[in-house]
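Of the protein chains in this complex, all but one are displayed in their positions.
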Amino acid sequence: MWNSLLGIFHPAASTSALIWRLILAVAFSIALLVLLHRFLGPRGRRWLIAFVTFAGGLYLGLEYFLPVRGSVLWPTGMPNPNPDRAANILTPGIEPIGIMLSVVGAFTVGLGIYSLCQVHGRNVAQRRPGWHNSGAFFLAMSAMLVFGLWAHYLPDQDAPGGRLPWQESTYELLFGGIFMPLQAATFSLLAFYIASAAYRAFRIHTAEAALMMAAAFIVMLAQVPVGQWLTHGLPTTGPLAFFRLETLGDWIMSWLNTPAQRGIVFGVAVGGLAMSLRIWLSLERGTFFSEQG
Amino acid sequence: MSLESATLWAAAIVTLGVYTILYRENPISRIFEHIFVGLSAGYLIVFIWAQNLEGKWWKPMVHEGKWYWIFAPIVGLLFYFIYSRRLLWMARLVMGLFFGTASGYFFRQFFPIFSPQIYGCFKPLRADASIGWGDVILHNWLFVIILLTVLSYFFFAVPHEGRFGRNLGRSALLGRWFLMIAFGAMFAYTAMARISLFIGRVQFLLNDWLGSLIPWFAQRGT
Amino acid sequence: MAGSHATFWQRIQQIPRYYIYLLLAAVVTWQILFPIALPILPSRVTQGVYDAIAAVPDDQLIIISTDWDASTQAETGPQTEAIIHACFQNGKRFAVMNLQPPMGVKLANDIAQRVAAEYGAEYGVDWCNWGYKYGFDNVLIALAKNIPKTIGDDFHGNPVTDLPMMEGVENIESVGLVIEITGLANVTELWIGLIQGVYGTPLAGAYTAVMVPSYYPFLDSGQLRGVLNGAKGAAEMEVLVKRPDRASAIMPVQSWAHMLIIALIIIGNLGYIFGRRRTTERPS
Partner (left out) sequence: MGGLEHANWFMSALFGSMCLIIVVSVLLAQRGREMFIRRIPGLNAIEEAVGRATEMGRPVFFSTGLHGITIVTLQALAILSYIVKLAAVHATRIVVATASATLYPVLEESVREAYTAADHPEAFRSEDVRFVTEEQFAYAMGCVGIMAREQTATNFFFGAFFAESLILAENGRALGALQVAGCPDPVQIPFFIATCDYVVIGDEYYAASAYLTREPTLTGSLIGQDIAKAILIALVIVGVVVASAVGGADSATNNFLLNLLASGAQ
């Protein structure tokens, strides 16, 4: 009985069988959703949402915290398909669930693109000031989309030194000539911002600012040969060696920065844990969605 | 014009165009901003299809006959009901699933990420054959003291009043000072990385791009 | 305030940001065109990476995970090159691989090919390239159990089992060291969580300087054997392998750019101290 029921989850053997199963699956899902919509009241819906949230977290959590065995799936006697990885009954599902979530999440990309097109489409349609920028947006997006997919589906050319097909060269130009340089140039803007932020922020207004400045000052000097050269006259052993800038910088990073960071990390770990618990148990209800289901 | 030189010139123009934003947001930076967003949106779709959906979803479903993968888009499309007031609850249903799994993943990561950081704090506070008292105080004692004072800063529900509270308040203040030292050090550390990136760009502009016009530039600094 | 009445000390507290930007660009350009070099001293953490490479037993190979692309190439490129030099000089076999982004493996392959030619090393015998493998944690979990099955084809599309150096390589036990080269947060945590923490395989990192402080805790807990700190780490590694190259070449630029920022901090503070004294002496 169970086996014949589970049998429908075997891969379809022929194209027509596949198409039939796909149609039936869609029809079944729609029917299920319609029924749920019909017969669940606001309370029922709220309960269902809370249940799904709880179940998702429970599976992932329990798999981690339940006891494990090497040869069998705890607590059943079922053989472990991957015996060198200690497992329990929930372990085999972890990987498929990860893949399923990433696939399901991938379908939201349409919503994101819709949001972009909504904003820029309105600019173009209503000829708002700067609408040509939005035009450039559409041009860039469609060019990358068309040539990206085109290049993806061209058969691989492995003749070295041979000329690339024009679709692929266009894609290379878009990607290597525009997209990557845009990335790298934007990233490198940070050099300017960090210089002006350092100039402005490290003023000794208060004790706190003074401490911040002193640490930044030493570490910045310690990192470059000029700084190392400043204290190269100090001995490399003995108490004075501690004051060589590279040692001092290293000491600040390891023994002042590390524990402070750990303090933050411990706090964040517990804060995140509490947030996870509130989400998981739907105690945060009302923060995101109102009480009506 | 060869692909190489077209790429080189495009990259140089794009780089200089982006740098105009340093003066202020302007028509040139604006058009590059829109091209950047457009390209990355196009690339996102290509990437999601080529690296995710095609291999993990389309091929198993269509080519391997795993018909049950059809449930993935059905569940995914429930997100789109945020635009319908009547069917909104279905979108919330799938959001609930993602909320739950976000919590679940946090539970799972708790020990792999944090436990090394916890036992890494178990520092011996006495000297032995391998380490002298000077180093123990300068390293391990200091480490534990900073950790505890910083943590004391993150106690929110204890008033800084009364004997215990006042001491906690002092410890929290000290902890905040240590935090500031750490932030200064981290800022300085980052400065180097950011400058490296800019150096890379200037090298590109001077050596590769200008160097392709005037050979003298191609030989400098490498 | 910066008006006609502003004193010198007040004015140097408010240098317009454009001037700072111009100064930085000028210093960098000047040092690239006419560098003033200073000696480079390898640090403890860089030495750690080198020692970890040297300590790999001859029957084990090194995995070099090159998870970087053009956006951080200025730092990660020279790091990769210096690390590959260190592997060849110590006679260690290594495999390049890549989890994200796909670009990384191509860029790293070019570097490895160039360096291999210098040492007369042969592809498939002394080194190989496992290519880009999509799937992050899933890849690492599977890799630990069965390397040939997980990798499948190498960068050139040939089965890895055909490569002589892969003979006898079964699972993570055949790996003596993993070196993660990246500008991305969280990839190292994957290696720690799924490989180093589980199987005790030694791990070393090469990161953009910005990421390094967040990895000091792992260094301190022994989970990382060593770390290359941005371009500075690459330059120090170049000194250790006696191949001064791109990273060593940018150290003077780096030095003087840092000196500029340090000078700006000093100027700003002098302005603050003396500007304030003036106003307290003559209360308005």
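Note that the chains take the letters A, B and C in the order they are written out, and that residue 1 is the start of every chain.
Please note the rule applied: a contact is a pair of C-beta atoms (placed from the backbone, for glycine too) under 8 Å apart; a residue touches a chain by one contact, two chains touch by 3 or more.
Computed from a predicted structure; not experimentally measured.
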item: Chain not shown, its touching partners among those shown; value: A, B, C
item: Hidden-chain contact residue, picked from the options B:L8, B:V37 or B:L53; value: B:V37
item: Among B:W9, B:Y68 or B:F154, the residue in touch with the chain that has been omitted; value: B:F154
item: Residue touching the undisplayed chain, where the options are A:V52, A:L73, A:A136 or A:L182; value: A:L182
item: Interface with the undisplayed chain - residues on chain C; value: 17, 71, 185, 193-194, 197-200, 210-211, 213-214, 221-222
item: Chain A residues touching the omitted chain (full complex); value: 63-68, 70, 85-86, 88, 105, 108-109, 111-113, 115-116, 118-119, 122, 130, 182-183, 186-187, 189-190, 193-194, 196-198, 200-201, 212, 260-261, 263-279, 281, 283-284, 287-290
item: Chain B, residues in touch with the chain not shown (by the definition above); value: 21, 24-25, 30, 32-34, 36-37, 39-41, 43-44, 79-80, 82, 88, 91-92, 95, 98-99, 102-103, 105-107, 110-112, 115-116, 118-126, 128, 130, 140, 144, 147-148, 151, 154-160, 179, 182-184, 186-187, 190
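We take it that only the chains that are shown with their structure count from here on.
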item: Between chain C and chain A, distance of the C-alpha-averaged centres to the nearest whole Å; value: 22
item: Shared interface positions of chain C, touching two or more other chains; value: 21, 24-25, 71-73, 209, 213, 217, 220, 229, 232, 254, 257-258, 261
item: Multi-chain contact sites of chain A, meaning residues that touch two or more partners; value: 99, 180, 184, 187, 191-192, 194-195, 198, 202, 213, 216-217, 220, 223-224, 253-254, 257-258, 261-262, 265
item: Touching residues on chain C, where the partner in the complex is chain B; value: 18, 21, 24-25, 28-29, 31-35, 71-75, 102, 134, 189, 192-193, 197, 208-213, 217-218, 220-221, 223, 229-232, 246, 249-250, 253-254, 257-258, 261
item: Touching residues on chain B, where the partner in the complex is chain A; value: 3, 6-12, 14-15, 18-19, 21-22, 30-46, 48-50, 52-53, 56-57, 61-62, 64-77, 79-80, 82, 87, 89-90, 92-94, 96-108, 110, 113-114, 117-118, 120-121, 134, 138-139, 142-144, 146-151, 153-154, 175-192, 194-195, 197-198, 200-201
item: Touch list for chain B against partner chain C, complex; value: 22-23, 51, 55, 109, 112-113, 116-117, 119-120, 185-186, 189-203, 206-207, 217, 220-222
